[in-house]
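Quick one: this structure, given as structure tokens, is what I'll be asking you about.
In this view, the complex is presented without one of its protein chains, the others remaining in place.
Chain nomenclature is as follows: A, B and C, assigned in order of appearance, with residue numbering initiated at 1 for each chain independently.
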Amino acid sequence: MASRNSSAAGWLECERVLDRVAGAVRGVLGSGHVPDQIPALASADPHLFGLAVATVEGEVHGVGEWRRRFSIQSISKVFTLALVIEKDGEALWTRVGREPSGTSFNSLVQLEHERGIPRNPFINAGALVVTDRLLTLTGDACGAVERFLRTECACPEIASDQAVASSEAEHGDRNAALAHFVASYGNLENPVGRVLDHYVRHCAIAMSCAELALAGGFLARHGVRRDGSRLLSRSDAKRINAIMLTCGTYDAAGEFAYRIGLPCKSGVGGGIVAVVPDRLTLCVWSPAVDASGNSVLGTRALELFASRTGLSIF
Amino acid sequence: MASRNSSAAGWLECERVLDRVAGAVRGVLGSGHVPDQIPALASADPHLFGLAVATVEGEVHGVGEWRRRFSIQSISKVFTLALVIEKDGEALWTRVGREPSGTSFNSLVQLEHERGIPRNPFINAGALVVTDRLLTLTGDACGAVERFLRTECACPEIASDQAVASSEAEHGDRNAALAHFVASYGNLENPVGRVLDHYVRHCAIAMSCAELALAGGFLARHGVRRDGSRLLSRSDAKRINAIMLTCGTYDAAGEFAYRIGLPCKSGVGGGIVAVVPDRLTLCVWSPAVDASGNSVLGTRALELFASRTGLSIF
Amino acid sequence: MASRNSSAAGWLECERVLDRVAGAVRGVLGSGHVPDQIPALASADPHLFGLAVATVEGEVHGVGEWRRRFSIQSISKVFTLALVIEKDGEALWTRVGREPSGTSFNSLVQLEHERGIPRNPFINAGALVVTDRLLTLTGDACGAVERFLRTECACPEIASDQAVASSEAEHGDRNAALAHFVASYGNLENPVGRVLDHYVRHCAIAMSCAELALAGGFLARHGVRRDGSRLLSRSDAKRINAIMLTCGTYDAAGEFAYRIGLPCKSGVGGGIVAVVPDRLTLCVWSPAVDASGNSVLGTRALELFASRTGLSIF
Partner (left out) sequence: MASRNSSAAGWLECERVLDRVAGAVRGVLGSGHVPDQIPALASADPHLFGLAVATVEGEVHGVGEWRRRFSIQSISKVFTLALVIEKDGEALWTRVGREPSGTSFNSLVQLEHERGIPRNPFINAGALVVTDRLLTLTGDACGAVERFLRTECACPEIASDQAVASSEAEHGDRNAALAHFVASYGNLENPVGRVLDHYVRHCAIAMSCAELALAGGFLARHGVRRDGSRLLSRSDAKRINAIMLTCGTYDAAGEFAYRIGLPCKSGVGGGIVAVVPDRLTLCVWSPAVDASGNSVLGTRALELFASRTGLSIF
């Protein structure tokens, strides 16, 4: 993968790297735990592992369970953010910050110190504000995300899993607390219940590694969608990568930048999307997560991939 | 500067960019304030501005006061960190973290929650631990930094400014508090007074933009010094860039990643070093800083430079 | 009032003290502000002032608007706490702490650090847990409080003001956030919506100074109700006084202990109940509150009363 051209030789090389990474991560199988705060996800098999790579030209390659769908959870926050910026430009940043939170991903502490302005759009409180704005802009935040994902993957059946969404809503007191807290500072435009509904539904979208690698392609193509049309300006696309790097993996963002060196966004369902600007989008998945909420095997696989290919933004 | 080769044409282009940036930043003159916590620095002229660029090949170009020396302050933390990692590898990371702090740069709060392990090597508490380790490894932490800088710049008179160091030591109750606090958790190897002495002295080193751009060249050359010898492994050099991106500009790191998109390290003396991996190291200087402690004109100049050249790691 | 016997002479003396206090507090009229977070209360006249004293024998005396009803708000938390302890003994203390919170009265910070166990039963989060328990124990938390108050005051029309309760519920995002947050740690037994409903309703009970002084008589009588029956053990009644002293006036409890020296419980509606164990219960009311949420005139009146009578627990 030293070459930027995805020639046949490059692909043979790529397959070899993916196979080696998949082989090597077997060593950390059994670490971490499948999170139980969303009962519908708690039964996921921690031995599953998938990894897919999509080039900026749209070729996809994978290993393991790379075609199996899982709950994208917080990875959806990249897409809601992109769609709000597409429609609304910089206006969002009066309501959400862009700094790493420094504390656990659903912390209320900084929210209180900073008068209801969430630290960044990837902590839950910030993502609720983004969802709220997307709801105002589109009338159907979850639907807007689904439509975008279906188009990018050319896969019309991508949809939110209603069972997962219901399970999450039933056990969603923490998110409800965050939403009411943000609302108490006047930082929601829609009723709390509606915002929460769209939020849990776009988090419950089910996709495979292959699909997520394709759907995140605009991040590697500096804002250009798969069909060549522009979703975001070059500058805005780079900025989303920047926010992914500094805030995309809960309170392990520094560790990810240090070990992996690529913009990443993780979800508690075990998926992680990573971007090699101008080249590739990756998606890795394995259900067991560490204390920070990031997939254990996924993190290790990305580290091995970056180390073996030398791909890094630094 | 679209070309990676610093051809004559490239240099003409570069000069034009630097001139335009220097012209444009005049518009924010008067913003910010010259910090007064170190009396010897409080009299700096806020209208001064310098910017230098050094290519990975060692060519340097500049504009404004790019040859005038100023107090490098926290920029010295990049060099102490590099020297400790050179000599000691990964051992440091049991004593210092790698996550953004999320709060103001000299905060004691997280230090207490996390039992004396500073969040990262660039907040003051973390830099004190790095200085402590460099003192153990070399017997003369400030001297080791000075020697390194003199060699990289081929400039034997680079030295700590004793008047600035004394002024800082006299008004250094906050740093003394941090050092004693870290020591109370057993996380210093040397006496508090000695660590503080070396810390304020390496912060008081005086250098110009041109010298700092040259001295930071190893960060753009993935660990290779100016003479071609290797200071750090490729991987370790990239990792220092990663820490600069996530933690290098106090609690504005997210904002810098978003607006500028390059690893940066700032100092309260008004200097900022930025890295374009594989290409350039920049240093910009202007004494007035914003509420986060970063040079106002320097930040704006880097933003303009990145925007006009399209250079970004994302 | 030096004599413990409420003789005729004593009463004449008492009237004089009340008149003097009422006269003296006129000097601070105009300080503070009528809180606007509950719209139905925002129009209260800040010039109103009432003060009533009830002896342990049940005699009541007052000055100013001492017979006018106002919204008791957080003062209701004393009664819910007493009723839960009456029915449930010490069991409550596994779910709520007994320490001053040290921060503002609706803070989520400590709640997060302490895993959903509110600091004490008088901060909003703790009071929600108490209401939740009373709901479980009685099936009608607000009704239980109303019944108790009606009996103690021999005044069957005491009731929650539905307009105030609705107004508070509509603007209750902060309380909803607290309730969901506590629920997210498994520390509520009833649905969040039901707990909030009973909470805002018992806070919206309307009473006069005379009625509150009578209703709080059991605190001065060490647990004995007005009819001579025992509500709480001597020890439990003293303990509620202790919690009032350390936690009863939001984050100004230290200031109240220092200046007034009596167990007090305040409400954002402008009322404050104070206890002189073995002698008196006082209630003072004036709608304008200070930054801590305590009535400005009420605080000053209690300070003057304590200073002129020499009554203090210290």
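Side notes on the structure shown:
In this section, a residue touches a chain if its C-beta (ideal position, glycine included) is under 8 Å from a C-beta of that chain, and two chains touch if they have at least 3 such contacts.
Given the structure is predicted, the values throughout are model-derived calculations rather than measurements.
The chain not shown here is in contact, across the full complex, with B, C.
Only one of C:Ala127, C:Ala179, C:Leu214 or C:Ala252 touches the absent chain when the whole complex is considered: C:Ala252.
The chain not shown here is touched by just one of B:Phe70, B:Phe148 or B:Phe181, and that residue is B:Phe181. Here the missing chain is touched by one residue of C:Arg68, C:Arg98, C:Arg147 or C:Arg194, and it is C:Arg98. What chain B contributes to its contact with the hidden chain is residues 107-109, 111-112, 173-174, 176-181, 183-184, 192.
Chain C residues in contact with the hidden partner, per the touch definition given at the top, are 97-103, 110, 119-120, 234-235, 238-239, 241-243, 245-247, 251-255, 257-259, 261, 263, 277, 307, 310, 312-314.
The criterion applied here is as follows: only the chains that are shown with their structure count from here on.
Arrangement of the chains shown, judged by which pairs touch: a linear chain-to-chain path with two open ends.
Separation between the centroids of chain A and chain B, computed from CA atoms only, is 32 Å.
For chain B, the set of residues that touch two or more other chains is empty.
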